[in-house]
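Only one protein chain is missing; all other protein chains are in place.
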């Protein structure tokens, strides 16, 4: 539990870093704007999950350490801006680990509210990706998850693996490790080989319709 | 009650069909994107209503059948894509019935939380239209309800008729039928004759201001 808490705090700070870097590339907002966007990116997904579950009080409202993690993340992003941009590949690794972790934690939390496993998987995926969706909506972009890479789909796959292994009584730590690994591997392979999900409709169909 | 439940499930699936068709026309997202947008379109309005009312647990979080309805709707939209586009006129009829139904159900639910009838009417309208608003915001469009056709206004009119007849102790089934009919008729006439609400300001005023 203690290790999980530390990982959650670190993961939140990491999301704030990536949120503020993305914010800055797009619309070059001022300090407040970057902080705001970094904040929404890192706490948006978990907040939406908790609001949908009615899981009050929200994590960051109850525990100010999450807020400190966000601020430290944004400060680091400002100071080491060029380094972060150069280290983009290593950063991608950490970000994907963060996504994997928040998916499984979100899934577990939803299960603890007694919801159907299918709903829990969606809640886990929401925890990981909806912060980014909110960021994209606020900066007037079409959300990345609609277009590129197998990202939210990887989260869903990991969440389902977690739920399956949980059902089979696999030990929790092993389960979390396996489920996070699946998310990590799918996403890394998808990005490395530029794999996308098929379009809903083939171009030919669209042209002829 | 049993019939109402079936109608709600069918209506949710119907909204998912129309959400995923709209999603695909606009931004040609991948399978995940279409499913996501279809999902938000169909459950967004009711979810917002329940979050505003504090009516936990949310309908689709408690009852996974709504999720199945969404998935079946999206699957049907994919398989019968061309047919749905050709049958647009019939589809419009069903969609309008769905909007009418969700308005009245939402209005009833809000009343059961003891709110003022004016608030209940707004909640009913929100149930029917906010899923589409969320869809438009996510796909980076100006929400349709701000621009075209008497749509949300029809929902409000139906909600007020329902509340009036309820106040006058009209039998519930008759009341629902009349209120839904009003929404249906207003919307069909508005679309058929291309009637819009007046602009907030006349062009002349804007030019001279």
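Remarks
Labels A and B are assigned to the chains in the order they are written; within every chain, residues are numbered from 1.
Rule of thumb we're sticking to: a contact is a pair of C-beta atoms (placed from the backbone, for glycine too) under 8 Å apart; a residue touches a chain by one contact, two chains touch by 3 or more.
Since the model is a prediction, treat every value here as computed from it, not as a measurement.
Annotation: of B:40, B:104 or B:152, B:152 touches the absent chain (contact as defined above). Within the full complex, the residue among A:61, A:87 or A:177 touching the omitted chain is A:61. Across A:47, A:153 or A:175, the single residue that touches the chain missing here is A:47. Where chain B meets the omitted chain, the residues involved are 51-54, 113, 115-116, 118-119, 122, 133, 137, 140-143, 145-147, 152-153, 196-201, 205-206, 209. On the side of chain A, the interface with the absent chain consists of residues 20, 23-24, 27-34, 36-37, 47, 51, 54, 56-58, 60-62, 64, 67, 78, 81-82, 85, 137-140, using the contact rule stated above.
Keep this in mind: only the chains that are shown with their structure count from here on.
We define each chain's centre as the mean of its Cα atoms; on that basis chain A and chain B are separated by 30 Å.
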